[in-house]
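All protein chains but one are shown in place.
And then subunit A:
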């Protein structure tokens, strides 16, 4: 029965695998994932299948703890944001973007330091991602048992941390959008990441609407051209 399946499909990337074949294996239903990282596997599988189908990716399976679901999604966002950071590193230097800004309304202070600092945009980006990586992997706030199975939940105090991570991380999108539009568009066309992120924070009410300043296609199709700063 199940063992027979396992013997035919081994989901492994063996050394020497071509990049087009990386992680190219048949989907595994969530119920059959007996790994401790099932939720992450499931999310990555959905993204792999079609990154543009944001709605489907964000559709929570039944009997899934919402805290864990949000947590795993946020991990995935931070991970994929590395891709945007890599692109930004090439163009966004401390000399060109001395401050973390999106529109001219706000200067964002970097919260990675003991006293929030006015870091250059690229530092802000890196520090925010590094800090998020540490926080989201922290054994204190998110003990590794949270991902053990579908039932275990995350404690409420830690769930509230997700909101602040979202807010900070979102500024990377907005900075890229308003200051490095080409990079943003390329990245977005490939990953639909900002699109997905906006949906995510709206759906789970992790950020207030007025903070979501990057227009995503559905709402303002091709409109945002004028806001380039």
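Heads up, the rule we're going with is that a residue touches a chain if its C-beta (ideal position, glycine included) is under 8 Å from a C-beta of that chain, and two chains touch if they have at least 3 such contacts; residues count from 1.
Methods note: contacts and distances are computed from a predicted model.
Matching "Striatin isoform X1", "Eukaryotic translation initiation factor 3 subunit F", "Tetratricopeptide repeat protein 7B" or "Ribosome biogenesis protein BOP1 homolog" against the UniProt entry of the left-out chain gives the name "Striatin isoform X1". Only one of A:31, A:130 or A:185 touches the absent chain when the whole complex is considered: A:130. Interface residues of subunit A with the unshown chain, by the touch rule above, are 3-8, 10-19, 22, 25, 28, 34-37, 40-41, 75-76, 78-79, 82-83, 85-86, 89, 93-94, 110, 112-113, 119-120, 122-123, 126-127, 129-131, 133-134, 136-140, 144.
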